[in-house]
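Comments concern the structure below.
Removed from the display is one protein chain of the complex; every other protein chain stays in position.
Coming up: chain A.
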Amino acid sequence: MSDDATSPPEPWELMQENIEMLSGGIPWGRRMGFRFTKIEKGHSWGIQPWKERLVGDPDTGVIHGGVLTAFLDNLCGTAASSALSKPRFVATLDLRIDYMRPAEQGRDIIGEAECYHQTRNICFTRAWAYHESRDRVIATAAGAFAINKPRSLDSMRAM
């Protein structure tokens, strides 16, 4: 919580407080069983459980790389918006994924992302996915996010 009781909470504090709603608000994330586990300013952590329906190779039971793309995209986007001092939506501009080793069959994947730089319009992020620690990483990501201008909910629904 903020030291000064009169100042409004920062976006990341609201995100951490409503972390379950944040995970549940992404239909494709929910379908994948993805959830956020922790949010700090400019940082996010999450978990992607192994699920039969996410398998990319039926012979090995390994999860498809495309699941990692969505996982790391979710984490990077949240790290980006949690870095801002005002609540804003961010949109993925680009995302680069490097596959280091296949995920193991049946095991949860853990991930973390950080927003390491921001300008007025853009957040720069990177992320890691692994089973145990960042020493044995499954995939890494680097993503740039555009910070959307503030707009009302009504104008968003009209899009």
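The definition used in the following text is that a residue touches a chain if its C-beta (ideal position, glycine included) is under 8 Å from a C-beta of that chain, and two chains touch if they have at least 3 such contacts; residues count from 1.
The working rule: contacts and distances are computed from a predicted model.
You can't see one chain of this complex, but its UniProt record names it "Acyl-CoA thioesterase-like N-terminal HotDog domain-containing protein", from the set "Response regulator", "Circadian clock protein KaiC", "Acyl-CoA thioesterase-like N-terminal HotDog domain-containing protein" or "Sulfite reductase". Residue A:R96 is the one among A:R96, A:H117 or A:R134 that touches the chain not shown.
What chain A contributes to its contact with the hidden chain is residues 25-31, 52-59, 63-67, 69-74, 89, 91-99, 102, 153, 156-157, 159.
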